[in-house]
Every structure is written in structure tokens, then in C-alpha cells.
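Here's the structure, in C-alpha cells; my notes come after.
The complex appears here without one of its protein chains, the remainder shown in place.
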Amino acid sequence: MTLLEVEKLRVAFRTRGLRAKPVEVLHGVSLEVAAGETLGLVGESGSGKTTIGRAVLGLVKPSGGSIRFDQREISGLSRRERRTLAPDIQVVFQDPYSSLNPAMTIGEILSEPLVVQGTVAKGARARVRALLDQVGLPSDASERLPREFSGGQRQRVAIARALALEPKLIVCDEPVSALDLSTQARVLDLFIDIQRRTGVSYLFVSHDLTVVRHISHRVAVLYQGDLVETGPAPDVTSTPSHPYTQRLLLAAPVADPALQRRRRERRARLRTSTAV
Amino acid sequence: MSTDRDHGSTTAEAASTGAVAAGHAVPRMPMWQRVLRDPQAVITLGTLIVIMLLGALAPFITPYGPNQTDLHAVNAPAGTPGYPLGADESGRDILTRLLHSINTATVSALIGAATALVVGATAGLVGGYFGTRTRAVTEWMFNLVMTFPGVLLLIVLMPVTGGDYRWTMLIFGVLLSPGIYRIVRNLVVGVKNELYVDAARVSGLTDLRILGRHVFFVVRGPIIIATAFMAGSAISVQSGLAFLGVGSREIPSFGAMISSGFRNLYIAPTQFLWPSLLLGLITTSLVLLGNALRDVVEGSKPAPAKVGAGQRAEVVADAEDAAAGTPALLDIHDLAISYPDPAGKQREVVRGLSLRIERGQTVGLVGESGSGKTQTAFATLGVLPDEAVITRGSIRFEGRELIGLTDAQLRPLRGKAIAYVPQEPMSNLDPSYQVGTQLVEDVRWALGLDGPEAKRRVLALLERCGITDPERTFRAYPHEISGGMAQRVLVAGAVASRPKLLIADEPTTALDVTVQAEILDLLRDLQAELGMAILLVTHNFGVVADICDHVAVMQAGRIVEVGEVARLFAEPRHEYTRMLLGSILDEKTVRADPPLVASEEGIRP
Amino acid sequence: MSQIARYRGFPVVLLAAALVLAACASGGGEATADGERELVFSVQTAPNSFDPAQLADGSQAYAWNSIFDTLLFRDLMTGEIQPNAAESWEYNEDGTRLTLRLRDDMTFSDGDPVTADAVVATMERSRDTPGTVQNKFQYVTAVSAPDDYTVVIEFERFDPQFISELYQNAGVIADPDTFGDDRGATEPIGSGAYTLDTAATVPGDTYVLRKREDHWNADAHPFTTVTIRVLQDPTAALNALQAGEIDAASVPPQLLPQVGDESTYTHTEFPAQSVMYLDILDRGGEDFPALGDQRVRQAINYAIDREGIVTGLLGGVGIPTNQVFNPQGEVYDEALNDTYPYDPERGRRLVEEAGHTGEVFQVPSTYLSTTFEAALSDAFESIGLGIEWVPVPPQQAQSAHRSGDYGMSFQVTPYTSDVADVINHFGQGGYANPMNHTDPTLDELIGEISATVDQEAALPIFRRLNEYVVEQAFEVPIAFNMTTWVTRDGVVMADNGSSRQTVRQFTIAG
Partner (left out) sequence: MLLYILRRLGAGAVLTVLVTLITFLLLSTSLDDVAATILGQSATPETIAALMADRGWDRPVAVQYAEWLVGAVQGDFGQSVYNALPVGPTVLQRLGVTLSLIVPALLITVLISVLLGVWAASRGGVADRLAQVISLIGNILPALLLAIGLVVVLAVQLSWLPATGYTAPADDVLAWMRSITMPVIVLVIGGVASMAAQVRGRMIDELRRDYVRTRRTRGASTSSIVFKHALRNAGSPALTVMSLEFIQMFGGALIIEQVFALPGYGSYAFNASMQGDVPVIMGVTVWAVLLVTAVNLATDIANGLLNPKARVH
């Protein structure tokens, strides 16, 4: 069952200067996310992968195409209408430092969406405790400020906030790339664990094929605003068919000197063959 | 009039280890409590409160009214019975008038600052938060206000205000408001791009709620600071106008008193003195209070240090080492670096690190954020921030002790024998000069070449570093080239001198993987060509596996394990190394479980 | 930035060096050579327009009455009216026709001779042009020139003030050629002893006058160049005087002690240039019934500590008074000054009797009143009344006085002539009486004065009027203001309180 359906999505940004033409960063991208599924969205900087996520979240306005959620068109909604979607679509951002208001306690951060949606204070407190438990944080965390936590813990708070309203879809924008190696794996496992328990769908944006391979059921590869390849995760991340995905795969160094040497040589061959 | 800055600042690591990020490490305490702990703030605030109280209590302190005259007391000298500070040219008690002038000053400050605050902050919040069109309107309006030369306008409008200082201060408040507007608007535009505001919008918060909850908090501190300064300038301007004789002389004010004292300067110089002193005290207190508040709210600004003095070291360089044989290219021994924490105590971030690099080796220095690897690199280059102190250890390059040298003493090595490639390519190029100009500077120093020769050499280097159109890149400004290109430029500058040691601090972290691979290839090729040693600081074991022959693993300021790359990957000895290697997402695991196909209601825990 | 700093730095350094050099050069001084004598003095207000229909009296006159000849002149020592451009003047029996006989040796600075036609043209223009001079011709019906040097002025009725206007702005003679032209206001052409050097003049700041050696009265003007500098701030003026940049300045009493060395500076005290008084505007009590009550008006007179104000606020440079007439003139009666001794107790009783205790009056606060406001407020309080000073910007001072919004206003009025002073203070339409208050006694006395052409004969009527108004307390006279001029470098003042502003006041000692 398709939960999110993005069709021929175009996004253009205005640039500085009076008569400068808008720059189009997405040239008609179509993809869909099924309920309970993770779609990994891979691409390098400038590919437009983050923009897709923000368009789905309603944080940027598409210049063309459609975004349907639960069969409902959501791309042209007003801010007021958009707010009714808050319980359904949530977000976890890349930077665990700037995605939490430094002035609010964890409890305030987590209860804010609840209160906005009309939960009474007492119910909210209980829910916050449950959420903290769900992401593996101690319940006394709610009295503390974000700066008292490490990056990984903050990202858990951000996940808890996203879960607070029991959404159907969470847009994850590079949620582990700012984390240390040892934390990265644990947070990824948390994501998978939550999905297994709740059946939430992820639109998982990342530049790192390895990460995407871990969490995604299906993977879409973006290159300069166009979708170049999409398919089941094992196929796309291990035996890509598009040359760009191949390059991407070979460029990522593996933590094994011998393997990496072979990969490097393959890449060199690929480069000479494509260069000519 | 762009004041944009690149916030790429130092590496994430430095930011989290150093004391730079005051906001993160300051213990949790409400702002007013922090203000009350700052002596300068307390003293100035106390002074102002005492002065204001004196003003408010004026009717109880002196028996006279502010305009009560005694014609026999005209120009009475200080100390005359009943007139402790004397009387003025109309026979009014100077002390009484001083006290009442305080009230005038207070009212001026309140009206001026409050008007500026209300007008500027409201417009700033609105203009900053809502779209570009709203902003264009507010921007235009405040530019208009900015265009008026303030005092001149107040004077031009005198026929309208009738010289009443309260109206005048209201207008002056409007004139001050662009300052507040700009502060608020910039902050709001900044906050608006913060992810937590996006998160709040996604959570369904209304704009008003976001403004009130998330945005206003950020704006609060700077507004309070600006208010202190604005209060000061409102008082000064009111005094200036009163000095010129604008408005009623019945209103006791410092300006009117100074003016009258000025007329009697030769007869009774102290008449001029008292209001000048008190006015000076008030404005000085406000300025100093504003500075103190700024320190409290924004964290104290770093004090300047002597440029080129070299990094601080508390080490007495010991005598020549007795170790026989040829010294290593780089020999770091028992290095410790500490930073002051917000409380002022020294906290070691590097704690007795030892590392040897031989000629031609490529050594990876691996660790998680905060482990001290960048600090080690900086210490070796002699560019630790001013607040860092080397507390012990030695760093020897070809046997020569580097700790304790000044920039001038290090110059013969820098850019020649030792070179550096930074993490963030953009912020490490001077934005004001063409790329070529900066490289020519490097090449002239490194190779002693003159102008045209240096340029030829730079173009060759750029080409060697994989830049396809060297001429164009040479003429480009840093903001006109891509990150990968900028990193090639920085590599080109670093290897210009064929250095013996290249220190690369996370040289590929900020780049895309495809670009990362190219830069790593470039470094490998250059190393092979020039035979230089590389100290590569990274958190990425893939990069280590790709380029390094040796690797040192750091944890919390120490090296826990060193070894050849193949050995370390194959059989890590230290538990921490094992843990790190175990955390690496392997290449083979693929998500296997199928999507949980939900029933119509979905599944909830 | 560094390049810019370097680029700009060079001339800046040069400039700084030059400034230091300049500072070491000799100070300013007097340029006296070849019998050329320059006079530099300061005034506080810049002359307005030099348009003959817009000339203002007061210190502005220094400039314009050097450029223009006036028909008559008031002797600086005796106060007598003397011939000037007019050699003689004569009224007919009932004072409705004035015949003036002009000198025949006058020329305008552009060389044209001055004839009766020029006088007629100037007067007719002033009468027809709205401006400062216009209402001085309010009774004039016709001006004519029977021959080249005779001017005949016809009046609707005798105007006792008119003759004294002829040594003021209504008496100037301007070149009719300049009338159609805007430049007349800034580049005046007159027959006076000086011409305005427009090239050297900085309007609003410095006015440079060059002597016309061919002027008929050149001998009365010893200075070949007169420079009038506008220095609004008295302290700045004193500084300029002490630094030797100016030869003369009027110095406010409180600054006098710091002038310094008696051998360098000459002090000249001018008695009674003007009278300072609290004008009661609503004398009939139309809007402010309390002021219609003679007892309240008298009470206010009792409340003022005139001696205290003179010593305290005027630095002793002034004379306390109960009457407004010029103490140099003949109407002034020393005996009247005992009418209202300082007696707040008595004042308080009078106010109580009248039943107005506790009333508070709004009074415009102007640049004139500021120094005295505090003292006056105290005085009112001492008799159970109050003053609320309402700040009024300078350009509204006149309209506030006339507006009818205020029952009183503080005024300083310069003297002109006794007749003019009567009309000014007590006549209908007089400046100090904007609500046109009158009563049968006043009507009768003023009627008699206006009908008497022979001023000597009118003197007793003047005295009766003075006595009456003092007793009625229509005004609250406070003091006569005196001015002290301080001069140096051989410049002295030759004036005995003429109340005229003319460069002829300045002479060279010895």
C-alpha cells in the first residue's frame, strides 16, 4: 500500500540578484514509499535529496509536480492546512545540535507537539516518559537541557520527538552522518527497531551508501536533481546498474586495506574506461 | 554591505573540546543569576539603581523644589549652608536639580529605549520571520529611518514637538529603532533557518507560537544588551538638546545644568562639574553594563593575543635528547594540551601523547570527536588557539624542538618543510583575494620565486592537482569555486614546497565521497612523487585503509594503539580499537526483513 | 583596507603636520596699517532681509542703518531727535501733514543721487508691502515730492509715534532701482556711510561693511571697515573678545567678572535699554477673571522681589522699577517706584480678599523668560497663586503672546520714544495690549496725547497716564535692563543710553 507518492516533483530556488533566474534543483523526480517501508534516498551534495525531504515536509514549495500522502494531495497546502498533517509526517534532522532548541528542556521539547495537538499536560508527561523509554534514554532526562547530552543522545531525543505523535512517515535527513562511528550503528539499530515495532515508514536521506544499505528496503539514487536509479536495496547498493551509482559505490572507502586496494583498482579502471 | 561570515569555523572537534563554545558548557543557570555573578554588571547596575533611587527620592532628600529659587543664593558656592553643592545662576539648589535631572534622564532613557524596542523588535520579528516580501517593506522603511541624521532631525522637527523632551525622545526612539530592527531581524533570519524551528513547524506549531517560544528566546539577550546602550544614547542626546536650549528650561536636566554651568564657568566652575560628572557616571555605567551583559549573555569575547608570539607552552625545553642515531622526522613525546573550562580551570584535552613519524610514512591518526587528534595536529604546526596551553611534552621535527618557538622562528619550517591541508576548504581561503594571489604568496615564500615565475609555477601546480582550467581558477575568488576545487587549491599550496611532512586534518570529511576519492588519489600520487610523510587526521577507517601505512588510534587524549594498517585491522589489540572496528557498518549486511505490511490501522506498540 | 589606509594615510599625515605648524604660528590679531581702522564686533542675531520693507529694529539695525541713511537721527548722548538725511522737518497745525527737507549732497552707492522721489518710492513701497514696516504707515494717507528735495507726508490724523519712526526702519531711503529685484534683499543699495561687501560677507555669520569715503557724514564714521560677527553664544563671544578676534561685544552680567584685566578692556554700561515686565494680557478679565481684578494685579506687583532679581539674576546690571517708561525720558517719575514695595504678605491678603487664592496661570516659556521663570514661579506661590510655564518655541513666541490663550506673558521691550511706548503698552492695538483693553480714563488720556502736536505741552498728560497705569497695575514692571559692552584695542562706546543700534556708537579713544 503506497503511503507517499511523489510525482514529477520540481523545485526551484530564487537566487540573489534582481533579475537572476531561479535555479531548479529537482527536475521532475518521482518516487513512492509504501507503508512500513524504508526508502533510502542517496546522492551527493547538490543532488537535491534533502530538498525532496523538505518538500514532503512542506518546508519548501514545489514549483511543479505532486506529492500525495495517503491519497491526498499535500504539495499546495496552506500553513493552516499543513498543520493538520503534523500527526502523520514527522522529521529527524541531520544535526543533533541545532535541531533541538538549546533553551528548552528535553521534556518541553517532547511535549510541545503533544500540547499543540491538544494533549493535556498530565497525559503529555506520561507520554514523554514512554517516549524516552522507547528511545533508550533515562526518564530523568526530561528535566535536562540538550547541551547536557552527547550527539547520539540528542539524536535519540529528536527521534523521540518525531515519534511523539505516532506518525505514519518520518523523513530522516542524514540522521546519523554527524554521529561518531560507534554511535552511528546504535542509532541505526534504534531506527530499525522502532520501525519493526510501529510500522512507521521512513524516507531516509543519506549520502552514505553503507548506511542506506543497512536500513533501506528500497533505494533511490539521485544525481543533480534527477533520479538515476531505483530498486531493491541489495541490488542498488551491491550491484548497481547505473554508472553513477557504480562510481558512488566504488568511491566510498572500505575499512579493510586489502579490499580497499582492490576497490581502488576497480575504480581506476572504471575511470579510465569512462573517461575515454 | 554584506557582513555574512562563513561559519565553517574550526573543526567540529576543536569546537567541542575547546572552551570556545561557551553556550554549551556554561552550567545551567538563568540569565539573571549569571548577570548577578558578574562583578562589572553588579557594580554598574548597582550604581544605576542607587542613582535612580536618589532621583526618585529627591523630594525627601532635599527641602527644595527643582525650580525653587532664592535670589540671595544666586551662584552660592558649594558648602553654603542649605546648599551643599551650591546654587545656580537663578539661585536654585544644585543638589536638588541634580536629583531631579536624574528623573528626567530616567524618563528619557525609558521613552527612548522603549520606543526603539517596541518599534524595532516588532518589525524585526515580523520582517525576519515572514517572507522576503514583508522583509523588503520593513527593510525599506528602516533604511528610510536610517537616512536621517538623528540630532539634525530632532532639531528640524522642533516646531512639531514643541521641544517637549518626551516627544523628542519618542522620535529619537524611532530613530534608534533600526539598530534593534537589524539585530532582531538578523537573529530571526538566523533562527528561522535553525532546524529546531523547522521541527517546530513540522510539529504543527503556529507561526505566532514559534515566534513567541523559539524565536523570542534567542532575541532576548541581545535586546537587553542593546537596551543598555540605547538608554545611554537617549540620555546623551536629551542632554545635548537641553544644552542647546531645545525645550523647556523648567525641566531640570543635565544638559540644561551643563549649559547654565557653562555660562558661569569662570565664576563658579563647579556648577559645570556636578552635572558633567553625574551624566558621565550614568552613561559610563550604562556602557559598561552593556558590555558586561554582552559578556554574560554571549560569552566573553576572546581577548586578543600577540600575533606571531607562538603558542603558549609551560614546558621548559629539556636538553638535547640523548637518543642516538638519526632522529625521526617527527617525534612527539608525552604531549599534553589543556584548555580552560568556563570556570577557568585547565582541562587537558591531550594527555601525554607520543607518536613517531618516519620519513615517507603515511600515518593515520584516528579517533572519535573530542579525542584530541586535531589539537595534536595544531600543536605540531604551532597554531593552537591562544587559550590552549601545552603543559608538557616535546615535539621534535628532525630532532629540533618545536615547542616554545615563535611564529618567526617557525617560519623557516612552515610552508617549506611542514605543510598543512585543513578540513574545511572554503573557510581556509581568504575570501578577499583571488585564489591565484594566495597561491603566489605561498610559492614565493616556499620557493623564493619572483612574480611571473611564481605565477607559472602556481598554474603548473594547479594543473598537477587536477584542476582542468588553471587560468580560470587562478583568477577566481574562493566563493566562486566548489568545495572539491578549493581543497585541490589548498593541497596545491601545501605541496608547493615539496614538504617533508604534510599534516592533513580530515582533508576529505567535508567533501562528497566521489570527490573524497579523488583527493585521496591526489594525495597518494603526490606522496609517491615527493616522498613526503603524511600525518592524516581522520575519523574514517575507510580513509585510513585507503591511504595509510601506519595508524594510531586515539581515545580521550591518548594514543591507545599504534601499528601497521594491515596488522591493526586484522588483529586489533586494544579493546577500544576493537570496539571501533566492530562499529563499522560492514559492506555485506543488507536490510533483510521485509516491510511490516500494516493492517489498515497500522501497528502500534 | 590596508591599501586604502596607506593611500589615504599620506595626505592625512601631511595634514596633521600642517595643523601642528599652523598651531605654532602666531595668533590672530589686529590689522592696523596706513590709517585704516577696522572694527570687529559681535551681535547675537543675524540681520534678516535688507529689503527696506522688511527691516527689523534691534541689534539687526547695526547692519542696515550703516547701509541706509535714515531721515532722522537720535542723538546718542542726549536722545534728541536730530537732522540726518532730512535737514529739517515740520508739522502743520493739527499734525496731519509733515514736511521734510532733504540734504542735496547724498548719493546711493551706485552713484545715483538721492532725491525726494526715492524717499516717496521707499515709503510707498513699505506701506504697500506686508512686512515689518508696513503698520508704521497706518495713518499715512499720501507721500509726495513737491520738488527734488522736499517730501510731504499726509496723515489721516496726527500720529505722535511717527516722527520717532523716522530714525528707525520706517525712515530708510533705498534705491528704487532695486525694488523690482530680489537681490535688493541681499545686495542692498543705499545711501549710507557703508556698503555691504557681499563677497566677504558670509550671511548669517559675518557681515563686512566698507566705508564710503564720499559719504556726506563720513567724518562721523571713523572705521574704514566694520565687520559684524554673529556669535549666538555669549561665552563664544567672550572667548573671541579675549582672544582678540573681536574689538567689542556686549557681555551678559554673569560673564563680566571673567573679562579680566581692566587695562586691556573698557567696560561701557548702557542704562535702561529696555524694560522687563510681566505683561498682563487680559486686563479686562474676560477669560481670566482674576486678572480683571485690580487687587490681584497689584498683589502680583507686591510679590516681585525686584531688588533680588536685579542683584541675583541680572548680576546687578539693571534698575528695579514699578513703571515702564524710559528713566532717561521725561515721563518717568521716580516717586512712583515706591508704589509696590516687595511685600508678599500684603499681596497674599489682596489675593485672598479678591477670592482668587490657589489659581494657577499658564504663561508661555520663551527664550526671554527662562532665566526668570523660577523666580517668578516662587513669587506667585508666595501670594497664593501659581504659574505653569508652557514651553513655546521661538517662532511661536509672538503668536502665543497674541493668541488669547494666555493671561500673561513675560516680555522685554526696548524703548523707542515715550509716545510710542504709551501706545505700545496701553493703546488699543499696542503690542503689550493684544486684547485691546481700555477704559474711559485711558481713552481720555490717550485721546489727548494723540491730539497734541506739541510734545512739550503733552507732558503733564503723559505723567497722569503713567500714574494711572501704575496704580491700576496693568503691567508688572520688574526692571530696566542695562547692557554692558566690553571693548578693547582703543575702541570705545560713545553713547549715553540712546537705545539705538548703530555703528556710530563705536569710536576710537583719544
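So that you can tell them apart, the chains are marked A, B and C in the order they are listed, and the count of residues begins at 1 in each.
The working rule: contacts are C-beta pairs under 8 Å (C-beta built on N, C-alpha and C of every residue); 3 or more make two chains touch, one makes a residue touch a chain.
Computed from a prediction, not measured in an experiment: that's the story for all the values here.
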{"item": "Chains on display which the left-out chain touches in the complete complex", "value": "B, C"}
{"item": "Residue among C:R74, C:R229 or C:R500 touching the omitted chain", "value": "C:R229"}
{"item": "Sole residue of B:L85, B:M158 or B:A231 that reaches the chain not shown, by the stated touch rule", "value": "B:M158"}
{"item": "Which of B:A419, B:L522, B:L535 or B:A552 contacts the chain that the document leaves out", "value": "B:A419"}
{"item": "Omitted-chain contact residue, chosen from B:L110, B:L244 or B:V562", "value": "B:L244"}
{"item": "Among C:A46, C:V151, C:L209 or C:M408, residue touching the chain not depicted", "value": "C:A46"}
{"item": "Interface with the unshown chain - residue positions in subunit C", "value": "1-2, 4-5, 8-9, 11-13, 15-16, 18-19, 22-25, 27-28, 46-51, 54, 56, 129-136, 182, 185-186, 202-206, 229, 231-233, 236-237, 239-240, 242-245, 393-399, 402, 413, 424, 429, 431"}
{"item": "Absent chain, residues of subunit B that touch it", "value": "1-4, 8-10, 144, 147-153, 155-160, 240, 243-244, 258, 262, 265, 272, 276, 279-280, 283-284, 287, 301-308, 378, 381-383, 385-386, 407-408, 411-416, 418-420, 422, 424, 427-433, 438, 441-442, 445-446, 477, 479, 490, 493-494"}
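One rule holds in what follows: only the chains that are shown with their structure count from here on.
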{"item": "Result of counting contacting C-beta pairs for A-B and B-C, higher pair", "value": "A-B"}
{"item": "Identity of the most central chain, Cα criterion", "value": "B"}
{"item": "Centroid spacing, where centroids are CA-atom means, of subunit A and subunit C in whole angstrom", "value": "87"}
{"item": "Geometric centre distance via CA averages, subunit C-subunit B, whole Å", "value": "64"}
{"item": "Subunit A and subunit B, separation of their C-alpha mean positions in angstrom", "value": "31"}
{"item": "Subunit A-touching residues of subunit B, taken from the complex the two chains share", "value": "23-25, 28, 194-196, 198-207, 209, 213-214, 217-218, 368-369, 483, 512-517, 520-521, 539-546, 565-566, 569, 579-581, 583-585, 587, 589-591, 593-598, 602-605"}
{"item": "Subunit C partner contacts - residues on subunit B that touch it in the complex", "value": "67-69, 71-75, 89-92, 158-159, 162-164, 245, 247-250, 262-267"}
{"item": "Residue numbers on subunit A that touch subunit B, as the complex places them", "value": "1, 34-38, 44-45, 54, 57-59, 79, 83-87, 89-91, 93-95, 98-104, 112-113, 116-117, 134, 145, 147-148, 151, 158, 161, 164-166, 168, 180-182, 184-185, 188, 192, 195-199, 201, 207-208, 210-211, 213-217, 233-234, 237-238, 247-248, 250-260, 264, 267"}
